[in-house]
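To keep things clear, I will list the structure first and then write my remarks on it.
Shown here: the complex without one of its protein chains, the others still in place.
Just so it is clear, A, B and C label the chains in written order, and each chain counts residues from 1 on its own.
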Amino acid sequence: MSIHGKTPAYKLASRERHPEPTVVRVGKQAVGGGANTVIAGPCSVENREQIIQVAQQLKQYGATMLRGGAFKPRSSPYSFQGLGEEGLKYLAQARERTGLPIVSEVMDIEHLPMACDYIDVIQIGARNMQNYPLLRAVGRLKKPVLLKRGLSATIEEWLMSAEYILSEGNPNVILCERGIRTFETATRNTLDLNAVPVVKDLSHLPIIVDPSHGVGIARYVPAMSLAALAAGADGLILEVHPDPERAMSDGQQSLTPAEFNLLMQRIEKLTAPIAPEVAARSV
Amino acid sequence: MSIHGKTPAYKLASRERHPEPTVVRVGKQAVGGGANTVIAGPCSVENREQIIQVAQQLKQYGATMLRGGAFKPRSSPYSFQGLGEEGLKYLAQARERTGLPIVSEVMDIEHLPMACDYIDVIQIGARNMQNYPLLRAVGRLKKPVLLKRGLSATIEEWLMSAEYILSEGNPNVILCERGIRTFETATRNTLDLNAVPVVKDLSHLPIIVDPSHGVGIARYVPAMSLAALAAGADGLILEVHPDPERAMSDGQQSLTPAEFNLLMQRIEKLTAPIAPEVAARSV
Amino acid sequence: MSIHGKTPAYKLASRERHPEPTVVRVGKQAVGGGANTVIAGPCSVENREQIIQVAQQLKQYGATMLRGGAFKPRSSPYSFQGLGEEGLKYLAQARERTGLPIVSEVMDIEHLPMACDYIDVIQIGARNMQNYPLLRAVGRLKKPVLLKRGLSATIEEWLMSAEYILSEGNPNVILCERGIRTFETATRNTLDLNAVPVVKDLSHLPIIVDPSHGVGIARYVPAMSLAALAAGADGLILEVHPDPERAMSDGQQSLTPAEFNLLMQRIEKLTAPIAPEVAARSV
Partner (left out) sequence: MSIHGKTPAYKLASRERHPEPTVVRVGKQAVGGGANTVIAGPCSVENREQIIQVAQQLKQYGATMLRGGAFKPRSSPYSFQGLGEEGLKYLAQARERTGLPIVSEVMDIEHLPMACDYIDVIQIGARNMQNYPLLRAVGRLKKPVLLKRGLSATIEEWLMSAEYILSEGNPNVILCERGIRTFETATRNTLDLNAVPVVKDLSHLPIIVDPSHGVGIARYVPAMSLAALAAGADGLILEVHPDPERAMSDGQQSLTPAEFNLLMQRIEKLTAPIAPEVAARSV
């Protein structure tokens, strides 16, 4: 329950202090504790029709939450930056139609109150994993927070960032492994599934996996999704776009709805027999 | 079937040239093509009794081959370097008792003819992945070769090293992902399971996974073993030692025989329902 | 002037668009264009006496600006977080006594107006290199910005972050290489001096080097300081603390004032004969 026998600097995030796995409630749903969360949706919300239509398909195929970016952190100031509040409104309309809770990224403290009017889970992106003012700000809320691992963050640093949120009073933290930066160029990032058993060992917080960003190439996403669940992850977050080739961002890593449907069937086949065993696992 | 659309420099290793998956025959066994290979055994052969006893247990619990190091590549010239030919003799005796084929590392071209008298699969270790004279030498044999990925080798470089062996006339190459070097220190290496679907896509060669070296901590090995198989790997290579705390090398990453037994039962439960689907996968 | 022949996504930061090196004015001083900037001071401002005393010594030994952290980004929420505005006041008092301009980090957009009342150069730390709202906010100011490279940022991504600032109208960007994250554990980070000629080639912006964070061990800082200047850097930023063993943060990488004095003499000896040549360099 520690790395190389050292006492960890995180306290509230530590499994030693809190032996039972944390279950984060999002509406009527649970993340962690044996539930199998599948968050799906396009990288960016592009327009009202797109997000409502894809949400309906995702719901039908078994997704448990809807993702979609309204504020996009882009390497270039000249790239599409997202629809902003308008995008959040469309997401809320998709929720009305489908009942799927909404996960969306917020980068800016001043947007938090407005964003909280629309979204169910606040995503902190990899680039902001050590944006401490932002972590403290979401720590003062009660909304669940999906905390992505930074591109070159050690697992210990990631848990320390969770600690920032927990220490402000918000216990509803969901960790998300999304790939780390290595020398390998065949994949966009290196999805680090080792993080799944390590986090389960060190912490009580639920952990989900983002194979879309982790491997970055759609045809490798199904294999890594199955692997993540077999490793013990509490769920997945997946990019699904009705027409990946025309996506305004990250098309090359997006599944089509049909591919998502097929993956969900494979997941069902994989996880049904191992579900009780996975639920009981601490590592 | 290529990385970022570039024509690869490997030819014989390429899936385009050879669409059917290669099945490597080791005695009566098959590696690849839907078979589930489980190679297990201690890091080092330490004495005759140890290896025979552990081989019998491994056989009983379902291992399909026996591993054990006789020539050990150690960072320090002052560390235990293995029993040499004596170790190979003990391995051969364990095979006699159990019928398990033998996998063992060779580092030195001049040891090859002697080693071939004892072993069934020649392992090329991570440190020698680009030792081209050694690759050419095993390429002139017919024995199956287990080619481990170098610590900082890209997948493309790894396939190029396989090409060295194939181009000399030996088609019996089994790839083995064993963890890459990254900034993360919570694990010994970063087991890169992304390599499994990528290799399946680019190449027809079978790929197995070594979670023992990949993650380096025994309690994380079962989760990563299950993940590797769910990702589509053709098998596993695992360190199992009757008394890990007294092992002469790599004890901290070795399972006990009892833990191995338990893992094999979990593997059975996981893979039975997905086996037909995995066998049919190309990615 | 491009990486592997690709047209870069940055425009305003590009050397092609702006062949002459940018010189950033900080009061009467110049950064870039042949000037040799030496920013020095403690990691954290700890109290009024400390910062004034060390500033006087640094001035005497040849530093051209004073650094000191008032808002500290710390991995742990339980570590010393800096003195906040009080620390900035002490820095301003040190400036009054010595005339040295002040460089200090700001992490939080809402602190910017207040911080601008005290400091001369706003530092954006490595963890915030892709905090786009913060980059845009400092881009709307006229104050010089010291933009540190992220721990795992490529040089191209770093220039894209500079572009965020430039594209909002603030041309006064100073880049700062401070070490990247690699597998090497003998040093805290891997100071990437290759970035110096690469940045000089791709961009017109001045670049300084932070060997204190880059190598992380005080006794290696002088060698890397000399190397940075020989590579063509426009200056250095160095941690100097009157009593490193008692420093509230980063003591192990801080020089004493006496060591700083000695280093300044070595720098003088090194740079005097090569100064005209370095000033003329584009790579």
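The working rule: contacts are C-beta pairs under 8 Å (C-beta built on N, C-alpha and C of every residue); 3 or more make two chains touch, one makes a residue touch a chain.
The structure displayed is predicted, hence computed values, not measured ones.
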| item | value |
| --- | --- |
| Candidate in contact with the missing chain, chosen from B:S2, B:Q53 or B:S167 | B:S167 |
| Residue among C:G33, C:G84, C:P197 or C:G251 that touches the chain left out of view | C:P197 |
| Touching residues on chain B - with respect to the absent chain | 9-11, 73-78, 107-110, 127-128, 130-133, 136, 151-152, 157, 160-161, 163-164, 167, 181 |
| On chain C, residues whose C-beta touches the chain left out of the figure | 3-4, 152, 154-156, 180, 182-187, 190-194, 196-198, 200-201, 214-215, 219-220, 222-224, 226-232, 266, 269-270, 272-274, 277, 281, 283 |
| Residues in chain A touching the chain absent from view | 152, 181-183, 185 |
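Assume only the chains that are shown with their structure count from here on.
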| item | value |
| --- | --- |
| Taking each chain's C-alpha mean as its centre, the one farthest from chain B | C |
| Chain closest to the middle, measuring from C-alpha centroids that were averaged per chain | A |
| Gap in Å, rounded to a whole number, between the CA centres of chain C and chain A | 34 |
| Centre-of-Cα separation between chain B and chain A, whole angstrom | 33 |
| Multi-chain contact sites of chain B, meaning residues that touch two or more partners | 152, 182-183, 185 |
